[in-house]
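Only a single protein chain was left out; the remaining protein chains are all shown in position.
By written order: A, B and C. Residues from 1 in each chain.
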Amino acid sequence: MEDIEIDEVATPELDDPVLIEGLPGVGHVGKLAAEHILEEFDGELVRRVYATEFPPQVSVDDEGVAELTCAEFHAVETDGADLLVLTGDHQAGSNAGHYRLTSTFLDVAAEFGAERAFALGGVPTGELVEEYTVLGAVSDGDLTADLEDAGVEFRADEPAGGIVGVSGLVLGLGGRRGFDATCLMGETSGYLVDPKSARAVLEVLEAVLDLRVDYESLEDRAEEMEEVVGKIREMQEGPAVPDDDLRYIG
Amino acid sequence: MEDIEIDEVATPELDDPVLIEGLPGVGHVGKLAAEHILEEFDGELVRRVYATEFPPQVSVDDEGVAELTCAEFHAVETDGADLLVLTGDHQAGSNAGHYRLTSTFLDVAAEFGAERAFALGGVPTGELVEEYTVLGAVSDGDLTADLEDAGVEFRADEPAGGIVGVSGLVLGLGGRRGFDATCLMGETSGYLVDPKSARAVLEVLEAVLDLRVDYESLEDRAEEMEEVVGKIREMQEGPAVPDDDLRYIG
Amino acid sequence: MEDIEIDEVATPELDDPVLIEGLPGVGHVGKLAAEHILEEFDGELVRRVYATEFPPQVSVDDEGVAELTCAEFHAVETDGADLLVLTGDHQAGSNAGHYRLTSTFLDVAAEFGAERAFALGGVPTGELVEEYTVLGAVSDGDLTADLEDAGVEFRADEPAGGIVGVSGLVLGLGGRRGFDATCLMGETSGYLVDPKSARAVLEVLEAVLDLRVDYESLEDRAEEMEEVVGKIREMQEGPAVPDDDLRYIG
Partner (left out) sequence: MEDIEIDEVATPELDDPVLIEGLPGVGHVGKLAAEHILEEFDGELVRRVYATEFPPQVSVDDEGVAELTCAEFHAVETDGADLLVLTGDHQAGSNAGHYRLTSTFLDVAAEFGAERAFALGGVPTGELVEEYTVLGAVSDGDLTADLEDAGVEFRADEPAGGIVGVSGLVLGLGGRRGFDATCLMGETSGYLVDPKSARAVLEVLEAVLDLRVDYESLEDRAEEMEEVVGKIREMQEGPAVPDDDLRYIG
């Protein structure tokens, strides 16, 4: 096996598609957001990317059929921009692996004619979030104005530790290759899967890319998560003690 | 030394041989099962695979002679199908190493004309197992019917964490190369070497591959293990307290 | 992306430039010293070095613009020697990465005609330092005399564990390639960022390279650090207990 192998499943013509990256990360915000796009629009699987950097692992589906760990690109035609949505269950297992995988992902996006990229993710606040602010970072200062119009906040030197992983490199390597790259980071406690933060991120995408997204199924997941939070509180504090700080959940 | 080196010890003609993989893993179920096949039938060593991914280690035999860590293929002619049995003492030491080694193992199997593969292993239950169910996963949905006839259970999305290591990749990479690949996972507590689980897995193989296996020596090992379990119980609980849950054995 | 990529930003003519390495390390002594040179003199960015060995990370500036992790070379004309100053936020992530990166750094320095190199760093003492001694190590015994005149101390077999990381390899690989390489290590507690130790190291450079450095801004940072130390003491001991040993700060 080569270090990276790409299965070309389909190669539809796309009109200035926009790369949307949503791999696992803080609060699974990016992954939830990207998967919600795939659920809401009629996406077509176009590429599978296998890599020896991924865990040596298969997942097993409802029929007992195993599928080798990979990242997937779906082509998505929306009422607004065409999208090329990148999802998967894993990031790379090493520094160099992150660089190589992201390079490959950008190669695929370029092959489909993408010149813009959005890396979706979460930024941990350590506290229960009431107002779901979306932080931004860009590969080029010219990109900030439109994003600020869509409600994205740019804060000097935030996030403090920089942006790590594939999302960071979509900005860093993407920018070096001439992509107009943006990272949208929904604030999230960092302790739980956070569909509300994913919605906040998607609402920015809606404004910037002229989409119209339905959030019903995401709201269902948000309600499930609130039940989980409620139960954890009861278990630890008794039922009626209000406390917005979740830091005690390791 | 090359990253992987293959010693060609012998190259007998085999009739549609079936790859049987039994490297170390949960409860050593796969390894026990594969080694039991080698004990019961007259196997011929055909290939040794050395790899820089293996630990830098030799084992020392009864005569003080050192043998470099490797994986071995034995050709086994049975009353049913011809087998190509893969055994060894180690898995790879890195993600990429698992991919490269499994690719090599499949190359060897293909060279002998194998088109079917069985990865043998265990799936941990966390409790003492009474009924030794064998879980299955396959590279192709057409394979499940025969396996179900042989008593294999397919449960949606199990094992929950997917299948990891060489066994997972025999399915994942094997399937991608056109092998009809099956993973047979015997339920086992996960805390102890489990010859009974190995027997359950072998009984499936018997049915599917038309073998006839004698289990006497495996039963001896099972009895030894029961004595071990009995002693551990005595040490921890006093002699007469019955308890089927082994979770306290770390 | 290649494992290492070099952006050639500018290629000014330099007169026998001296490589000054100041990557992160003990007490951030080398990094503080190198960055102080860049602040005090009018440096020109000449090379950016990107590497898959660095963390997969971007930092975000005041405007929300992301910059991919890299090491930077600045050309600095001083009243004394011309300098080629190497700074950055990271060392490599593996043994082999350290070797490859340092080789690349020396390639860049050689390309600009450098034949001398100073690796700046700190050496931990485990106690609050009163007298900021600078320890030295060299690639060639002929280099010690001038350094001793500038106050550098050479102590047999110190530092005890050798010199690790890029600084060590600037000596080790640099010496093998014919560089006159020196490592200057300011004594520092090892527990805190130490601008005073950085000043001690710079004062040696001043003498050896005929520079004149202003230390006002470094003194400001030193005062800030003293306030930090004062506060830590108050928190742990109450305000008035004098104790020069900082070992209790893990």
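Some notes on this structure:
Simple rule for what comes next: a contact is a pair of C-beta atoms (placed from the backbone, for glycine too) under 8 Å apart; a residue touches a chain by one contact, two chains touch by 3 or more.
The structure presented is a predicted model; accordingly, all values stated were derived computationally and were not measured.
The absent chain, not drawn in this view, touches the displayed chains B, C throughout the complex. Listed residues B:1, B:160 or B:235: the one in touch with the omitted chain is B:1. Touch with the chain that is not drawn comes from one residue among C:169, C:192 or C:205, which is C:169. When the whole complex is considered, the residue among C:26, C:66 or C:137 that touches the unshown chain is C:137. Residue positions on subunit C in contact with the hidden chain: 92, 94-96, 98-100, 102-103, 136-141, 144, 154-159, 162-166, 168-169, 171-173, 175-176, 181, 183, in rising order. On the side of subunit B, touch with the chain left out of the figure occurs at residues 1, 3, 50, 52-69, 93.
To be clear about the criterion, only the chains that are shown with their structure count from here on.
Although subunit A and subunit C share one sequence, what matters here is the overlap of their interface residues, and that overlap falls short of half of the numbers used. Superposing subunit A on subunit B by their CA atoms means rotating through 90 degrees, a value rounded to the nearest 5.
Chain geometry summary: the mean Cα position of subunit B and that of subunit C are 53 Å apart. With centres set at the average Cα position, the gap from subunit A to subunit C is 38 Å. The set of subunit A residues that touch two or more partner chains is empty.
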